[in-house]
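Missing here: one protein chain of the complex. Every other protein chain is in place.
For reference, chains read A, B and C in written order, and residue numbers begin at 1 within each chain.
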Amino acid sequence: MPKDLITGGLGFLGRALARKLVEMGKEVVVFDVVEEPKWEGHGKEKVKTIRGDIVHLPLILEALKAQEIETIYHAGALLPPVSEQNLHTAFAVNVQGTVNVLEAARLGRVPKVIFVSTIATYGLGLPPVVNEDIPQRPRNMYGTTKVCGERLGEQYHRRHGVNFRAVRFPPILGAGRRDTAPSAFSYLAIREPALGRPYTIYVERKDSIPVLYIQDAVQGLISLNGAEESRLKRRVYNIHGFSLSAGDLAEMVKKHIPAAQISFQPDPAIMDIIRGWPVLDDSRARQEWGWQPEYLLEGSVKDFLSEVRANPSAYP
Amino acid sequence: MPKDLITGGLGFLGRALARKLVEMGKEVVVFDVVEEPKWEGHGKEKVKTIRGDIVHLPLILEALKAQEIETIYHAGALLPPVSEQNLHTAFAVNVQGTVNVLEAARLGRVPKVIFVSTIATYGLGLPPVVNEDIPQRPRNMYGTTKVCGERLGEQYHRRHGVNFRAVRFPPILGAGRRDTAPSAFSYLAIREPALGRPYTIYVERKDSIPVLYIQDAVQGLISLNGAEESRLKRRVYNIHGFSLSAGDLAEMVKKHIPAAQISFQPDPAIMDIIRGWPVLDDSRARQEWGWQPEYLLEGSVKDFLSEVRANPSAYP
Amino acid sequence: MPKDLITGGLGFLGRALARKLVEMGKEVVVFDVVEEPKWEGHGKEKVKTIRGDIVHLPLILEALKAQEIETIYHAGALLPPVSEQNLHTAFAVNVQGTVNVLEAARLGRVPKVIFVSTIATYGLGLPPVVNEDIPQRPRNMYGTTKVCGERLGEQYHRRHGVNFRAVRFPPILGAGRRDTAPSAFSYLAIREPALGRPYTIYVERKDSIPVLYIQDAVQGLISLNGAEESRLKRRVYNIHGFSLSAGDLAEMVKKHIPAAQISFQPDPAIMDIIRGWPVLDDSRARQEWGWQPEYLLEGSVKDFLSEVRANPSAYP
Partner (left out) sequence: MPKDLITGGLGFLGRALARKLVEMGKEVVVFDVVEEPKWEGHGKEKVKTIRGDIVHLPLILEALKAQEIETIYHAGALLPPVSEQNLHTAFAVNVQGTVNVLEAARLGRVPKVIFVSTIATYGLGLPPVVNEDIPQRPRNMYGTTKVCGERLGEQYHRRHGVNFRAVRFPPILGAGRRDTAPSAFSYLAIREPALGRPYTIYVERKDSIPVLYIQDAVQGLISLNGAEESRLKRRVYNIHGFSLSAGDLAEMVKKHIPAAQISFQPDPAIMDIIRGWPVLDDSRARQEWGWQPEYLLEGSVKDFLSEVRANPSAYP
C-alpha cells in the first residue's frame, strides 16, 4: 500500500496529521530530524519513523526508495524564534530543504507534495483581510523562507509537473503546542486552567487574532490533497479558521471550567504585534476545493479540553 | 584603497559596470565563474579577475580577505534559457549564491551590497504600469530566484544590518548583449545594420517593450550605491528607461545608417510574450535617490553605434 | 583573552577537555549540535556554549568572529554506530565538517587546529604494534572519515599554513562514556560496580585491549597544542595509554570495591573484533613532543571511581 510521508512529522502539526492519517487507515512515514518524543500509542504499527535532516537530499531519496510514497506532506521547518537566530541555518532547513523535497518528489515521481505555509508570509501595513492577490513582504525570516518555498514549488509544478499544493495557515490552536510566540495565549489560556493552574493573558479582552484549530488544520491538508486538480486555479491557498477574541476565549474556558483562574495583564509590545495581523480571506479555498473549518470557538475549546484530560501528564 | 567587487563581472552588465567604475578611478575585482573573454584594454591594471563559483562560500570570503571591499555589486546569476533547464542548478547559483554573497558581506563587514533584480519578478495579468506594491508572481525560474534574492536580502538588512539595496531592471539594451531572449530584437536591430548585415524584426512596428540603456543601468547601480541611507524607504526599487517601439527603433537606425536593411516578419508567439510585459513605475527611485535615465531612443542608438564602430571585430 | 573553541564540546571527550582547560584558567567556547546536557558547575562562567552544526560553514565563521580563538580542538564527529547507518550523513558531518573547520581556521587565521583521530583508521591484518608508517585501510565509515580528515588537514597545512596537528587515540576509558562499542566493557566493569550493580564482562580474562584514560587523552591534546613546531616531523601522531586485560581490570576493581560482582561470559563475536586490534606505537609522540601517559591501570580505576562517587546520580 502506498504511504504518506510527513516531514517534521514529530512536531505539533506533523504529529496530529500522522494520527489522523492512521485513523483513516493510511500507513505513514514520519521523517524528522529529532527523535523525541517517539511516536507511540494507538496505530503505532502503521507509523514508521525515519530520523533525517531535510538539508541532505540523499536521506529523503532513500526514504522514497524504501517504500512507495503517495503524498509528501512537507511540514518540516525551523520556526521562530530559532529561524530568526541564524538566517543561514533557517535558509538551509526551510528553503534548501524545500528544494530537496521538491527534487526528491520529481526524481522519485511522488504524486503530490502538500506544503505548509503561513500567514507570516504577509507583512505590515496590510488591509484587515487579505486574499491571495496581496503582495507578500514578510517581516521575519520564517515568513521569507516560506515565500521562497511557495514560489519554488510553483516553478517545480510549472516546469516539472510536480503536483505542488500549499496552504497559508494562521496560528494553530491545539493542546500539542509548546511555543512562546505572540499567539501563545490562545492555547495557554485553555491548557493551564485545564491543568488546574492560573493563567494571565497578556493582551486586552477586546484583542482578537485569527486562529485555526489543529483538527481543522489537519483536515485542510488532507482535503487539499484530495482536491480535484481541474478545479484548482492556483497552487497556494489562504486558510482561515475563526477570529478569537481574548475576552470570548476567557468566557468560554470559564464556561467549561468554572474554577478557571484567568486574569488579564496587557503587554503593549505584544499587542502591537498582534494588532497588525490580518485575517486570511479563504474564499478561494472554499470555492475551489470546498474548504470549510469545523471547529469554531466552543468546538475548539471542548476538543482541546478532552485532549488534555485524556493524558494530563503529557503537558509540561 | 578599498575596491568594489562585481560578481558576474565578465558578463554583459558586469563588464560595463567594471569599465565605468575604472573610468571613475575605482579599483575593481571581477569575480566570475567563466574566464573568457578576459578583461583587457584601457584601465586593465585597475581590474583584478578572480575565477570562482558563488555556489562556494569560501571563494567569496577569500576574495574579501585578499582586499578591502567597499561594495559588492551582485550581478552573477544564471539567466534564461539556462536557468529554466535545470531548476536545481538555477536555485544553487541564483539563490544559494545570493545567500553566500549576503553571508560573506555580513561576515566580512562589507559596507554595501547592490543586487541586480529584474522585471521578470513580476508575472502575468498585471496592470500596464507596476510599482513596488504589486504582487510578484514570476512566470519563470529566473524571476523566482530573483524574488527569493530580494526577500532574503531584506532579511539580512533587517536582522544583520547588511546594507542591501536592489534594482529591478527591464531588458537592457547594449552592444554587448549576446542572448536570444524575446527582447533581443531591440539590440540586434541596431547591431546587425551597424555591421552591414540585414535584420528582420519579429514583432510588429507598433509593438513596444520597456528597455534601459546599458550606460543607464550601470549609472543606476552606482547611483543607488551612493544614495543617502536616510532617504531610502525600501530596499528594492523599480527602474525604467524608456518604452521602445519596434517601428521607432527601425526609423532611428535608418536615420543613422541610411543603408540599413530592416524588415518585419511578426512572430505571434513572441508578440504574445512581450505584449504581457508591464512598464516599471520608477517614481520612487526618482524621488528617493534621484534616479533618472540619460539615454532615450536616439541617445541609446548613437552610443550603441559608436561602441560597435570602435571595435567591430568584437561582434560575432 | 583569546579563547579555545571545542567542536563536539558537549561530548565525552570535549566536555572533559573543556573542564581541564577551564581549570588551567582558559576561557572556552563549546560548539556542539546538541544542547544537552548543558555545561554547568564549577567554572561555568568561563564557558560559552554555541549551538551549531559543523556542516554549515557560516556558523563556525560566526563563532570565530564573535571572539578571538587561539586553538580549535576539533572533536566533533558522528561515531559508530550512527556513522555506519548513513554514509552520506557521516561524510557530511565528519569530512565536510572537517573541511569547514579547516577553511574557517584559514579564513579566520586561527593559530592552531588540533584534530582527534582514531585507531579505527587502521584496519585488519595488521602487525600487533603499528606506528605511523603502516597503511590505513579502515574497516568502517568512521575510520574512513578520519583518514580523510587527516589527509585534508595535512594539505591545509602544506598549502595554506594552517597549523594542523592530530592524534590517533585508542578507545578512551572514562566515567563519562555512554556507548556500547566493543570496548565498552572497559568502562562498564568499573562504573557498574561503583554504582553497586553487578557486571558481566563479555570477553575472556586474558583478552586485552589498548586504552587511554580520559585525563591522559585530554592532556595529550593540550600537550600537542603546546609542542614546539620545529620538533614536529609529522602532523599526525599515534597515542597509546596502556594495554588493559579484562582479568587485570576485574582484579583491580575488586581491590578497590571488595563487594564488586564481576563475572565473565565471553561472546565470540566481540572477541573476534577486539583480538584484531593493534597497539598504537607512540614512540614518535614521545620523542617529538614529550608525550607520556600518566594513568595506568590502577590510576585510571582510582580516578574513575572518584568521579563516579562525586556525582553518582549523573550515571544512567
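By definition in this document, a contact is a pair of C-beta atoms (placed from the backbone, for glycine too) under 8 Å apart; a residue touches a chain by one contact, two chains touch by 3 or more.
Remember, predicted model here, so these are calculated numbers, not experimental data.
Within the whole complex, the absent chain has one touching residue among B:Lys65, B:His88, B:His157 or B:Lys302, and that is B:His88. Set against the missing chain, the residues A:Lys65, A:Arg231 or A:Arg309 yield one that touches it, A:Lys65. Touching the missing chain, out of C:Gln136, C:Ser186, C:Asn238 or C:Ser300, is residue C:Gln136. For the options B:Val55, B:Ile257 or B:Met271, the residue in contact with the chain missing from this view is B:Val55. Even with one chain removed from view, subunit B keeps its contact list with that chain: residues 52-53, 55-56, 58-59, 62, 86, 88-89, 92. Interface residues of subunit A with the unshown chain, by the touch rule above, are 57-58, 61-62, 65, 103, 107. Although one chain is not displayed, subunit C still touches it through residues 84, 87-88, 91, 95-96, 99, 102-103, 133-141, 144, 147-148, 151-152, 154-156, 158-160.
Just so it is clear, only the chains that are shown with their structure count from here on.
Look at the contact of subunit B with subunit C and you find the same residues on each copy: over half of the numbers used there are shared.
Rounded to whole angstrom units, the spacing between the C-alpha centres of subunit A and subunit B is 39. Separating the centre of subunit A from that of subunit C, both taken as means of CA atoms, is a distance of 42 Å. With centres taken as mean Cα positions, subunit C sits 53 Å from subunit B.
In subunit C, the residues that reach two or more other chains under the touch definition are 58, 62.
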